[in-house]
Each structure stands twice: as structure tokens, then as C-alpha cells.
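The other protein chains are all here in position, but one chain of the complex has been omitted.
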């Protein structure tokens, strides 16, 4: 079974070491979480450096509220990420910041009844003022109204988000960057977001018909066009499933990195292993895949910074 | 702070005791997981017994594959559950069983490459043959074709599932029961399911345009009509968020039971506490809410069986 | 790979059903958490009914504070459990209750600075007054003083706890029941408990020398004498490891049930799978073993009540 052994190499830490060096030390252990960080850094470097790769990034969880806006923006602008599949919420929080509202450092121990009275919504230990969403509603109304009615008769979530992105002035916006770089922002459950409910209200007055099957087409086009597919999955949910299932149409992705705190045991897709994904044809039998059981706000910046450093050295 | 103490009562187990008796013993501890089971049983009993309650049940995770089909079916048929909000997958697996395919007892340690070769998909330790989905595709094509084209020009996910439900002959089917009892099956991310992809293909040939905003309307109608709202959340994901956010339109639900293995720390909505939901107006400040950190396949049958027993005794 | 399939049977719930019936329904699913509850019930029934089994029960976590006192007491008194391996804390909380102090239903959201001022210690959502430990100290001083000095010159944790147990008058006490039934209460890290620190203080004045190797001998005697070994592991920690490692001296246990919320990924022993235990000779290669990923306060009462019902039917 174990013919020639490969040994765990102990990490050595140095003051001032680069993130790439740290990832290399972790990689050399080859085991447990640190080893997975090493393997994930290697795979992400491969996805980012090989032009044959179409890279899907899926987002679930409060990543924009958590401080991921620049990271995702830069990955799109620098053309490392080619398709974004996300919850509606992450687009909402990008828009809200584009309007000048900020996420607030709060606390898990906050008194929620009091926050309610003060019109503050809580996301873990992040706070956001409700007035941000009121401003969003007004802005979104005008912005979507400015999209030609013809287009609004049948529009995909991705087109709608692209049209919105084109009209965002904030240069740090993820949606703006995606619109500029023609990176589709696919949001299969866009209706399930604050903006989704606001768009429903818009649709009471004005023309707006979302056609979610157009999003299916958009993602499948990307799948069919790809020479190789790499996927980075942050959290699970609909974005994970939609992106992986779309890739069954090409016999699976070639490389996959999943960062999640969910586990397989309760049976949900969010915690499903990438091994399981092989059985469905979502990941190629010979594909490389690694799951990092870690808070994405810790693991993802570490992995990306290491990959960027590796790229420079290539 | 603690003026008059309420004490932990130690559980006493007896051979042959009923599930309701066990839940009562758990309830009397008042603490940790057992205490939460007790509190959840009490809340579910209240939701099920008070006719003023409109009860929302949200499903995420592999509940139908896990053996929940009769439980959900019966809760609908017996009119305890009034609105179902679900992932597409649970509807797919209900349909597949209605066609005579069965879920197979598998293993977490299965070799996924081999399963792939044998055309078996794995969900945790549940297996399912891919041919079930091929049969589904054929059946779904004919079934949806039988829906008048006029209707197919603009249809909500809930209507589509209701039309499908009407055409299912299996008396154990959740969709069939829901159609019969006029319980809307709301699936905000229906496109993100095997049936969703199959319906996209159908739409290449035939008329089919989903309008997801109609689902928004459907859930909001239920929210506006309700005197009181109770919600039971199994897992998290889009179903949890969509159902809770819809209830902000009436200042929040009155009673909520959440069963999940997700936790608040990583910041995702799936693991968000029901306290946090108060800050958003999803749960009323005076609402009763309990989160049970447990595998839903263990906790939910226990809680429901206890509630059913309590109902009989009322 | 999968030649003859065994199918998932959907659970059917009935008002008034017994816990054994519920466990049977869960068992018939064969998958995920419910399936594991079924398998665990079967294994515990086997351990409890076959007189060849020596049954080890290991306790970590706040089980006595959580309301497990009667359950553990009764399993000892009814001779289902033959060896108890535990953290010191569970013995401390048993003693404190024997002195008439009670655990209080508290809250996870308590203000801990205020509790500190009010001399209340918090364990999750359980409170306990510090005066209970002051009373314990006095009582323990006198009680241990009453043990003949000769014995105190070299005593194992198990003997010390047995001597203490003999002097407890409360008929609900776990230690008293264990002393009466000659069930050793093995506590390899007894010094790491409030009573352990109190015994250290006792040892400043009076003779008391613990010899932890005597506990090694005690557990190994049980291991060597056993025809078959069954082990039930609640939580992980030192009790899990000590009991499992001792059983490597007989090539492993025959049957094992582990209930824990810990997972294998971070590499700690507490979350280690029972499969891993096979590699160490802790579980026999042909042994039956099941891990239930669940809060023990929920799963254990359910499993035990089901097993007791099964026993009656045998």
C-alpha cells in the first residue's frame, strides 16, 4: 500500500517571510489543513497561469461584507477569473458599497432587538444600516429603468447584472469590473436577494422579466468553450451546485479548489466532497481537487496571495 | 441576573417510552441540545395546533434521498404545513421516486471513480442510478408538454411544480400531495437542479418561460394572508433566506425552529442564528425561536413525532 | 461494486409511537444521521444483551450538568455498563449534586462578567453556583480524610473515586452506584478537575498520593478479563483515547459506538474516525463500529431508550 514513503516536513517560520514562503512551508507538511492550503495554492497557481483554463469562482456567504471586494475585483480585472457564480447577496453588498455605504465592524454578541430598533442589520459580526438598502432601491429603480425596455422584456440575471455594472461609477466595484471585462456574473437565485425583491417591486410598475434559463445558457456557453476548467468554490449553496452541474456537460472540471466549513456527514451539497462530485461527472476522474475545511476569509486570501507570488516567479 | 433559578432536571429513560415522553424528558433538562429539542417540540406543537398559523417548511440538503418523503408528504396531507420552500433537488428526487426509482443505501467510503463508471451518483452515503434521471427527462418532457402552451409562456416555479404534481400518480409523492392540498412548492433556484437543466433543454424545442418574480408574488401572498407565521427551517441556503426575507414584509415570523449543522462563525446565512434574523425583521422581536444544532435526519423526525403525540393529547 | 441494492426506506411517523419504533424507522433509511442512529441502537442492544460483553462507557463534555445523571446511574445499576472512563468534571458534578446543589438552566448569551460577580460559573447554557464547589471542598476534605491513611499512601484515581462513592448517601449518585456495583470509574486526568485541585490542597496537609499507573492496571485488568468488549464513546478526549488504547492489548474492541460533534479533518483524536482506530488495533478489523455525528444529549438518550425497548422484546 505504502511503498515509498513521502515524509511530513516540519514548517519553519521566519520573521518577514512572504505569504508564498509560508504556503510553501505548509505545502511541505503535506498533511491536514496546512497541507491542503499548500495543495490549493498549487492548483490555483496552475489555473491562473495556464491560459487554457477558464476559471469559475463561486461565492456563497458574506464575502463582500467580510472585506473581499478588492480581492474579487482584482481577480476579475487581472483576468484570473472568467466566470463568477454568486448568491444575490454578494452583488447587493457590492452595489451598496458603490453607493457609498460601508459595512460596519460589529459583534456576534450584539443585542438584535436593539439593532432592529436602530435599523441596523447584522451579518455575523458585520453591521449594515438599513438606509443603505433604501438608497439601493431608489438607485436600482433609476438604473434598471435606464436599460432599454426591449432588453427588459427578457433578460437573464447575468445580463441584468452586467447592465447594472456598466452603470456603476465606483472603480472598486466587482460588478463594474465584471461588466468591463465581460465576465458573466451568474446568479441563479437572484430573486432571493434584497435586490431581487426590489426588482420584483420594480416589475409591478415597469417592464422586467427575468429568464433564468438564459443564465443556464450563459454558463453552458462558457463550459462548452473552455479548453480546461478550473473552479474555486467559496462556501457551497446554489453557486457551487450550478457551476459544478453545468460542468457535467463537458465531463467535469479539470481542477477544483473548495473552501468551506461544511462537512459531508449531514448529506447537503454544500458540504459534499469533491470526490463525491466525481461520481456525478462534475469533476473529471483524473481531475485535481482539494477541499480546505476552513473559514474562507482566512484561507482564500492566503491561497490567492501565495498564488500571485508563484505567478511572478514563473 | 439570575434571581429565581430553574433547575436542570435529569432525564429518566424507560423501555417502551413514547417519543413524546422522550422529548418531555429532554425538555425538562432545559439545556444544550436536548433542551433545544424540547423547546423545538413545543414550538412545532404550537404551530401545528393553532389554526391561526401559516406554517412554512424550508428544505435544503438531501432530505428526500435521506428518507423524508413520507414525513413531508404526511405533513402536507394532514395540513400541518402550508408552504414548502425547497431546493430543486428535493423535488427532483420526489419525482424520481414517483417514477419507480429508488434511493440506494451506499457508503461515504465508496470509490467515486467506479461509481462514475457504473453510472451511479453519490449523495453522502446514498446512491442513485443515473438512469433514473434519464427516465425523468423523458417523463418530464411529456408531462410539461401536456401543460397548455398558454400557461407555459409565463409560469412560476411553483405553478410548474403544481402542474407536475397534478400529473404524478404515485400517492406517496410530495409534489402530488402539495398539488392536491394547494400547498405552493416554491423553489427560487429551480434552474439549479437536474430538472432545471432538463427544462432548459425542453425550452430549446418548446415554449417554456419561467418567471421567478411570480414565485416572489406567491410567497408574499402567503405572507400577507397569514395571521401568524411559523417556520421550520431544515438546513439553510436559498430556501431559508427566501422564506425569512419574504416575512420581513410582515415584520417577521412569530415562531421559528431551525435545524442545521451550520454555525454562525463563518458568516454565511445558512448558519446564521435566529437572533440575527431579528435584526433584519425576519423574526419578530417577541417571536419564539430555537435553533437545534443537529443533523436534521435525527432531530426532525424526533421533533415531529413528539409534536404529533402532543397534538393528540391536547 | 453495487450488485444487489438495498434501498432507502422512507420513515413513517405516528403519534404515540415508541422510541424503539422511531429508531426502527430511522434504521430502515440506512443512510445519513438517521441510519447511524439505527445502527448504533442495534449495536448498543447487542452490547447490553450479550452477557459476554464487557461494556466501557467513556464520558467527555458536560454530561452530568446536561441532565445525564439518571441515565448513567441506571446503566450502571442495571449492569449494562461495566467500566466508566471519564473526565474529572463529570465526577465533580455528580458529587456536587449529591451534596444537594443543582445545575441551573442558564443561557449561552449570559453576560459572563456579571456571572463572575455573582459567583456563578457557566458551562454552555448551564449555570452552577461557586458555593457548590466550596461545599464540595469541605465535604471532600472530610470524606477523603476518612479513608484509611494506609490506603491514601498509594491510591489510584479509580480507588479514590470508589472510596468517595461509598461515602455518598444520595441514591441517584453515579459514583455511589459505581462503588456499589464494583464498576471502576477511571479518570486518567483526575488532577485536571476542580476536585483534583482540591485534592492537591488536601495533599499539602494530609497524606494523599495518587498513582495513575494503578488506573492503567485497573483498565487493563478489565480488558484482559473481557470475552468481548463493547465501547460507547460520548465526546472524545482522554477518556476516548485511554479506553481505546487499553483495548489494543486485546487486539481491539468488538463493537464501538461513538457519538461526537468532532470531525476527523483537523487531526485530533477526539474527531478521529473508528476506521482510523482499526489501523491502531483499537477496534478489531472485523469489529462493528458506528460514529454518530450528533450532540450526545440528543443522540444518546434516543439510542439508549431504543436499546432498552429492544432488550425487553428479546
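Which chain is which? They are A, B and C, in the order written, and residues in each are numbered from 1.
The working rule: a residue touches a chain if its C-beta (ideal position, glycine included) is under 8 Å from a C-beta of that chain, and two chains touch if they have at least 3 such contacts.
Please read these numbers as outputs of a predicted model, since none were measured by experiment.
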Sole residue of A:9, A:131, A:153 or A:227 that reaches the chain not shown, by the stated touch rule: A:9
Listed residues B:188, B:212 or B:267, member touching the removed chain: B:267
Residues in subunit A touching the chain absent from view: 1-2, 5-22, 25-26, 28-35, 37, 62, 65-71, 74, 102-106, 109-111, 114-115, 118, 120, 124-127, 172, 261, 275, 292-299, 301-302, 304-305, 308-309, 311-312
Residue numbers in subunit C that touch the chain omitted from display: 60-62, 65-66, 87, 89, 108, 110, 112-113, 115-116, 120-126, 154, 188-192, 194, 196-197, 199-200, 203, 208-213, 215-217, 235, 237-238, 241-242, 245-246, 261-272, 275-281, 285, 295-297
Footprint left on subunit B by the chain that the document does not show: 31-33, 109, 263, 265-267, 293
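Here is the rule we use: only the chains that are shown with their structure count from here on.
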From subunit C, the most remote chain by mean C-alpha position: A
Interface residue identity across copies subunit A, subunit B - same or different by half: same
Subunit B-subunit C separation of Cα centroids, rounded to whole Å: 35
Mean-CA-position distance for subunit C and subunit A (Å): 43
Distance from subunit B to subunit A - Cα centre to Cα centre, in angstrom: 26
Multi-partner residues of subunit C (each touching 2 or more other chains): 31-33, 109, 293
